[in-house]
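Of the protein chains in this complex, all but one are displayed in their positions.
The block that comes next holds chain A.
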Amino acid sequence: MDGEELTEQETALYDRQIRVWGAGAQRRLSKSHVLVSGIKGTVAEFCKNIVLAGVGSVTLLDNRLVTTEALNANFLIRPNGNAHIGKTVAEICCDSLKEFNPMVHVSVAKGDLSTLDIDFFNKFDVVVVGYSSRATKKAVNEKCRKLTKRVAFYTVDCRSSCGEIFVDLQDYKYAKKKLDETVECELTYTSFEEAVSVPWKLIPRRTAKLYFAMRVIELFEETEGRKPGDCSLSDLPGVLKLKKQLCEGNSVNENHIPDSLLERLVSDNTEFPPACAIIGGILGQEVIKAISGKGEPLKNFFYFDAEDGKGVIEDISKP
């Protein structure tokens, strides 16, 4: 499959990273197409990373108009006074990203992520859904799974100084270096819907608390009819009540999810820029791994909390 050679220009530009992942991986990257939706701080970091890495194309989906809130943690939007009036976040970010690497085709797609039809997703090798509702994540994931070709699916969220990444690579084969020989490995992933439906009793106690906390808030926003991330401190009593119900329903102790963690997540819905850089960096690395087929991809959740500084992988799959 790696017929074509890299051009002299590509070799010069990508010199340092080719030394990390090789020319074959670089060629595969340059032929890949990535869809990204929800361009807030963490996703902006992610976009920068894959544009620099030299993917073939990046398609941006974010119909929000540019507001002061959109500027937070997003270095792709310059505070340009009136210049942004009437422009969407995707359009502004598209212009900035193009500058980072002229060899990558960056464009904007219109439409609502949750209602785009299945053919739309067929154009991509990777789909990244940022800051979406539980229903949207499920719907897009299902569409990707119905396609005959494998589309790598990711979700990413960042609240306060905490973040979550979900990965679904379906059936995935990759090369792993073991001493001097390369072995072929295979992983089987579960869908987002299956992963979040695993009964809590079956999940090991040592699992990151953030996994459970994110499920509580996700469900709270869904039942209250909120937009993703639309919570404040005044919602804490409602969130705690829901937590209690969920813990009882799952027959696990309420202490399983610390109230202080939920409080942090609902009271501060702005992203902490260092956390964006870290989570966007990990997500970038994972997408590069999945496209290039080099290295072991994470399965299937990743958590970062700046409070303890740990970046943890959790495997929560259907039993």
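One rule holds for everything that comes next: a residue touches a chain if its C-beta (ideal position, glycine included) is under 8 Å from a C-beta of that chain, and two chains touch if they have at least 3 such contacts; residues count from 1.
In the analysis below, contacts and distances are computed from a predicted model.
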item: Among "Dynactin subunit 5", "SUMO-activating enzyme subunit", "Dystrophia myotonica WD repeat-containing protein" or "Cytoplasmic tRNA 2-thiolation protein 1", UniProt-listed name of the chain not shown; value: "SUMO-activating enzyme subunit"
item: Residue, one of A:45, A:164 or A:235, that touches the chain absent here; value: A:45
item: Contact residue for the chain not shown (choose from A:56, A:238 or A:311); value: A:311
item: From A:20, A:83, A:135 or A:202, residue that would touch the chain that is not displayed; value: A:20
item: Touch criterion as defined above, residue of A:169, A:196, A:240 or A:277 at the omitted chain; value: A:277
item: Absent chain, residues of chain A that touch it; value: 5, 8-9, 11-21, 23, 41, 45, 48-49, 52-54, 73, 75-79, 99-102, 160-161, 177, 179-180, 206, 264, 268, 270, 272-278, 280-282, 284-285, 288, 295-296, 298, 302, 304, 306-314
